[in-house]
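Only one protein chain is missing from this complex, and each of the others stays in its spot.
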Amino acid sequence: MGQHVHSTAIVHPLAKVANDVKIGPFSIIHENVVIPSGCEIGAYCEIGIKTTLGDGTPLVFGENTTIRSHSVFYESSSFGAGLVTGHRVTVRENTKAGRNLQIGTLGDIQGDCVIGDFVRFHSNVHIGKMSVIGNFVWIFPYVVLTNDPHPPSNVLKGVTVGNYAVIATMSVILPGVKIGEGALIAAHSSLKSDAEPNMLYMGSPAEKVCSTNKIRLQDGTRRPAYPWTTHFSRGYPEDVVSMWGNEHGE
Amino acid sequence: MGQHVHSTAIVHPLAKVANDVKIGPFSIIHENVVIPSGCEIGAYCEIGIKTTLGDGTPLVFGENTTIRSHSVFYESSSFGAGLVTGHRVTVRENTKAGRNLQIGTLGDIQGDCVIGDFVRFHSNVHIGKMSVIGNFVWIFPYVVLTNDPHPPSNVLKGVTVGNYAVIATMSVILPGVKIGEGALIAAHSSLKSDAEPNMLYMGSPAEKVCSTNKIRLQDGTRRPAYPWTTHFSRGYPEDVVSMWGNEHGE
Partner (left out) sequence: MGQHVHSTAIVHPLAKVANDVKIGPFSIIHENVVIPSGCEIGAYCEIGIKTTLGDGTPLVFGENTTIRSHSVFYESSSFGAGLVTGHRVTVRENTKAGRNLQIGTLGDIQGDCVIGDFVRFHSNVHIGKMSVIGNFVWIFPYVVLTNDPHPPSNVLKGVTVGNYAVIATMSVILPGVKIGEGALIAAHSSLKSDAEPNMLYMGSPAEKVCSTNKIRLQDGTRRPAYPWTTHFSRGYPEDVVSMWGNEHGE
């Protein structure tokens, strides 16, 4: 056991934990996990819970992962490098995520889903089973991606979210809906049919309003606010930002 | 103390805990609780918190209860056999629930409420005080049952939900509203007046749309999706399902 494991933590002897991994007080690391170099697990986390709903494969974190306190991960999920979570995150089995995913406090990832690279979930999002999420997607607080067209049933139709799409606060995406690349779903919307790329949808039920490039930055410049990659770059690696040709970003 | 109590758990010597009960690491069992045979309490749970808002009776679980990690229960509530919770559930005093209740992750049951048999709460539901919920009810993520008609006040009018009713994701049920047996409240609705049995309500404010039996299953058969008991039986005991005459269920 590495010197960074707190004395009160409970780490299964067969868990694959790199020597430099920090594990906080009172955390539990189960047997079927892989935690590589540079990772940090906060206090009161339970990592690698066994389940019959997984495929038996381990929970695999990438390097330099940060899991904040009171979080829970099941086995049979995998993440690229640089996962960062808030507090009290739940991630169920069969979640396959790319690199540098961020999951805010209270996020509830139901499993059986695919998540791309550089995705950002703000606090308290709910990602239903069978969701397929592209790269550079942003999902804001209290958004729910649903999956059952006539609940309760055995028919699960996941939501698909294209690259660079943005779903604003407290919107519900109905089962099977596909959101096109760069689309913006305004706050408190209820999206019942597919959203075209780079278009703004708003309302309950949500309707198409205009192209996202009509929205102006409220920073005094009145440049277009979308694509957001033209002005926002916080937290992305330099090679990614330079690919965007971001001249104005933070 | 049974052999299944983790060495780090703190169990009050006067708590009534059956010999075969499993209690996870770092959990706390207070004095005024009854945990019978076949129960399992996860890690970081606090069970039986004392409160002046209860009637002094113990927290009583039924047999074969499963409480997942980081959950909190107060004293003076009772549950039938087979309660299953997700993670981080909160259940306040004076909750009286029947058998085989399921409460998803982050569920917040405010107490002073009555819940029937075989009720299903998905993740992150909020059940206000004075709610009365029938049997076989389904409540989906981020639904709130409210109770104060002019907040803040001392007037509490709970919501009543009939047997087999379904409330879909992120709907708000306004104070004192009665939902009839088998009614369906669509996602992201705001229900301000009573819902008739077996009818679909949708919108904000919600309006009556049609009979639920007009909704077709999206499984290729186009059979009616409601009553849902004709095609969905996962998790219910055989004697219940056979009572429904369910020929097509999972």
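Residue numbering begins at 1 within each chain, and the chains themselves are lettered A and B in the order written.
Everything below uses one rule, namely that contacts are C-beta pairs under 8 Å (C-beta built on N, C-alpha and C of every residue); 3 or more make two chains touch, one makes a residue touch a chain.
Computed from a prediction, not measured in an experiment: that's the story for all the values here.
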- For the chain that's not shown, point to the residue among A:Phe73, A:Phe121, A:Tyr201 or A:Tyr226 touching it. A:Tyr226
- Query: Just one of B:Gln3, B:Thr52 or B:Asn154 touches the chain that is missing; which is it?
  - Reply: B:Asn154
- On chain B, what residues meet the omitted chain? 8, 10, 26, 28, 44, 46, 70, 72, 88, 90, 106, 108, 110, 124, 126, 142, 144, 146, 149-155, 157, 170, 172, 174, 190, 204
- Task: In the full complex, which bits of chain A touch the chain not displayed? Write them out.
- Result: 8, 25-26, 42-44, 69-70, 86-88, 105-106, 120, 123-124, 138, 140-142, 166, 168-170, 187-188, 203-204, 215, 217-219, 225-226, 228, 231-232, 234, 250
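Going forward, only the chains that are shown with their structure count from here on.
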- Message: Could you work out how far the Cα centre of chain A sits from that of chain B, in whole Å?
- Response: 27
